[in-house]
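The chains shown are only part of the set, and none of them has been moved.
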Amino acid sequence: MGVNAERLLRGVREYAAHELMTEHEAAEPPTRSQLAFHERGLANWWLPEEYGGLGVGLRDSVDAVSELAYADAGSAFTLFVSILGSTLVSLYGSDELKDRTLRKVGASGGFSATLGSELAAGSDLTSMTTTAARGTGGLVIDGEKSFATNAGFAEFLVVIAVSADNPLEHLAIVVPRGTPGVRIVRRWQTLGMPAAGTYQVTFEGCRVPEANALRGPGLVLLEVGLNTTRTLIAACGVGIARRIRDLSLAYARDKRVYGESLLANAVFAAKLGQMEMDIEVMRNQCLAAGAEFDALAADPDGAAELLSRGALRSAVTAKVCCGRLGWRIATIGSEMFGGLGYTDRSPIGRLLRDMRFVSILEGGDDVLRELVYRRFVIPARRRL
Amino acid sequence: MGVNAERLLRGVREYAAHELMTEHEAAEPPTRSQLAFHERGLANWWLPEEYGGLGVGLRDSVDAVSELAYADAGSAFTLFVSILGSTLVSLYGSDELKDRTLRKVGASGGFSATLGSELAAGSDLTSMTTTAARGTGGLVIDGEKSFATNAGFAEFLVVIAVSADNPLEHLAIVVPRGTPGVRIVRRWQTLGMPAAGTYQVTFEGCRVPEANALRGPGLVLLEVGLNTTRTLIAACGVGIARRIRDLSLAYARDKRVYGESLLANAVFAAKLGQMEMDIEVMRNQCLAAGAEFDALAADPDGAAELLSRGALRSAVTAKVCCGRLGWRIATIGSEMFGGLGYTDRSPIGRLLRDMRFVSILEGGDDVLRELVYRRFVIPARRRL
Amino acid sequence: MGVNAERLLRGVREYAAHELMTEHEAAEPPTRSQLAFHERGLANWWLPEEYGGLGVGLRDSVDAVSELAYADAGSAFTLFVSILGSTLVSLYGSDELKDRTLRKVGASGGFSATLGSELAAGSDLTSMTTTAARGTGGLVIDGEKSFATNAGFAEFLVVIAVSADNPLEHLAIVVPRGTPGVRIVRRWQTLGMPAAGTYQVTFEGCRVPEANALRGPGLVLLEVGLNTTRTLIAACGVGIARRIRDLSLAYARDKRVYGESLLANAVFAAKLGQMEMDIEVMRNQCLAAGAEFDALAADPDGAAELLSRGALRSAVTAKVCCGRLGWRIATIGSEMFGGLGYTDRSPIGRLLRDMRFVSILEGGDDVLRELVYRRFVIPARRRL
């Protein structure tokens, strides 16, 4: 682990302990404690140092995100989801675009958002209806996007749109904050993750320079970028799971069953032993996904190679695996506290609701199973 | 199915459709729609007709509760949980006590609550600390009870307490509404089931006539009574599961995936086919539990026989089985709606939170597995 | 339970204890002990008394089959699978055909086999290639059938064939033992169930009287008949599961872990408690399936009603449910005996292999989920 990765991990631990674990009120993101992340020099840690980040890779981000999510998964999501947009700009934007966008968020600790989902299209992105028309003076975007985390306060949006001229061509376009024609319609109320803000956004004649389009087919660019957030959403699952484990142990320490500490109960031991192993498996899968992405991204031809691959099996697997094992852990955890676990006196209900997002966001398990089948099973040479 | 059972089921269906499905605001129980249940002549349907009920047995209550929970599990719970207390009074109370209590709730459509749980004791009821002291002028109760559903507005409470004289003796005591010394400390905020009110109750020098004690050992009486509510909590799971199934189908009807209705998708079909089979299994187990209880309760020696058995395997199994299968269905359901399923635009998040209660209330799975092992596995003659 | 049902259950228990539990050598079915079933007056217990059976219904057959399978599932299958053919003859055969066939097996304790499966067609029975041609002098059958249990020694076969004239018409035809043109090609070697004989059979110009065709469309007739065997295959799963439970307890009684009997271990208790509940659920589902079939079969219009329904949800669910829960029990069981459980010194390996058949034979879970979806989920009125 490099010096900056260690600095990040240490910084994140202190931040989580002092800022996130102590905040209890739901607030509008970015919350005060989320903004404090930048004050500690940690915001956008994945950006190259030249742009004001720490230059920490995806593999080394896994434990950092796990620590954040241990404290508050919603804040963790707010703080890392910008990696998608900035990774795309970094790999597929012109130098001028990088200068305009990454340097800015690097300096300000600002956020970005990537807008792919649409309500009607769902997981079938090919049927999206947000269009980008090439005209004099640039690209004009029209349409509506759903479930755009951070969009309400982002420095820039990366919008995936279908070409107005060609239904088979998609673009990924950077839209800076304050561009006319962009409107935040509403913030979604979600089952969990109250500290993450997810928005509905409309575009009406929203015009940006043609140079704001990233190089490459929009849907594939999105797939490439999702490797980063899918890996870190999975890492969120690791953090929530670790929190549930520790809550269970704290509860068991004080709980007596038939005169004996619950810690000495064999069924409890079996559950916690299995949890620990599940956490080990989840984390190793995240690390493997991070390492695969880092190796590709570090290669001189990495941007092109990533485009030729799109979604990586390792990243997809990390999300599915952590979603499933994490849900099992949350399920077991939520049954561990008796009636108390069904009340707001125990945080387990909140953690259960938070955990649910790992399986649901950025591709449900059904969609991802089908993707893995098509890409990595049918072509025999790509199988493990 | 008898005439009254049919009348109940028909009545419940109309009630659920007209009162419960249309109410969306959380309100303090008993809510307006819960009170309307009595206006329709359905309240306390399990009471004998002589006491103002419909005299419908536990088996025939299963589908009625399933219909209520289909519409709103919290209201269902509010409307049936009184069965525990009234069953105990009916089987183990003096005629005079029945007259005083059952006739009253029968006429008024009032509620009752049974208070067993204590926060520190948890599932280990033998370590409860609420005491009942025999003195001149009756029994005096002191202590604190947790998770007492309906206690905030019940006509009478059935309180399980340890004898002040003998730590191995427990009593089940009827405490009428308005008895001095009873105080509702708070309503618990719960993960789901917003229309059910669960309370913390303290007793300070609360005095009732000795005749208010039910015949039999208190912990066993509680076990006997729990056969009714465990069976109906399980039936709640059936109702919530049926609702999730129907929501999934309604969603799939309109949802198109790659140009085809989701209804035609084989993975969707497999999930729904399995759900239907799980629902069949859940319901049959509830019916079997209801039938076993009814047969015992109808026997002239049934009250004594029930005391000799305590918890029935069938009722315990119904709750565990429906809790587990129900949770699987809720899990699958909550992944079916894409990102929408994580928002308040879909009721699935609410149903997921409601479903959780089936596994948690009135004995978690660990506790019940251990009980089944001790009672029905170790003694070889009691095994299936 | 009627007198004959009690007699059956008692008889089966004695038979299982004295004949099946003591036989250890694999032998060619019908084995000596299988033949002894008839000597005890138990063979073909489902046949009406007028035909020499005990007239015991499907519901009351569940526990009998469970007892047989407790001792040896392969023999159980041999002894009950004839119910499919005789039920079809009984419901859909002419009086003359019943006389010729049922009376004979009733008197002799003989077996029958029903031949639906073909290797290439698999679960898609509409693509079967065995034909029946109507000609002078009767029906002529040509083709090849797979996985026909009991066919090697059956008094009569019920063959499902497609009409040579109409690919959409199928017939169910009774072929008596010794009919020219029938040839047993081989006995299949199977993963488990060594005492059941499953055969490959060819038909070459096999001619039978037209009166040997049963009334009704062949594929639907097969579906109707499968309700009986699917329910009893499920009951086999109950029996094997009960055996695994008892083996586990016998092992635990003698096994000491860190100075304590395994019986006192909480993880063991939890597993066995869950097993007992699973067995309760499995059995109740079988009983419900048996009761539904019995009620229909007892109705004067039952044969027609059954034809209009085909596969019953209850029977399909029984097989899927018992296959899944049974496999879970077998999996847990096979991990319970340490290294010994992987050797032939423990019967658990054999029971594991036996249990597998419940999920595989007469329709795999995928096929049955799809069937339930199509028949009982899509038509809203047929949902539970």
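Order as written gives the chain letters A, B and C; numbering starts at 1 within each chain.
FYI, a residue touches a chain if its C-beta (ideal position, glycine included) is under 8 Å from a C-beta of that chain, and two chains touch if they have at least 3 such contacts.
A quick note: this is a predicted structure, and the numbers were derived from the prediction, not measured.
With respect to copy number, the whole complex recorded in this structure file holds 4 identical protein chains, 3 of which are shown.
What we mean here is this: only the chains that are shown with their structure count from here on.
Relative to the centroid of all protein Cα atoms, the closest per-chain Cα centroid is that of B. A separation of 51 Å divides the Cα centre of subunit A from that of subunit C. Remark: subunit B and subunit C have CA centroids separated by 39 Å (rounded to whole angstrom).
Multi-chain contact residues of subunit B, defined as those touching 2 or more other chains: 366. Subunit C meets subunit B in the complex at residues 242, 245-246, 249, 263, 266, 269-270, 272-277, 279-281, 283-285, 287-288, 313-314, 316-317, 320-321, 366, 368-374, 376-378, 380, 383-384.
Interface residues of subunit A, counted against subunit C in their complex, comprise 265-267, 270.
Against subunit A, the residues of subunit B that register as touching in their complex are 117, 119, 122-124, 126, 146-147, 188-192, 255-258, 267, 327, 331, 334-335, 338-345, 349, 352-353, 356-357, 359-361, 364-366.
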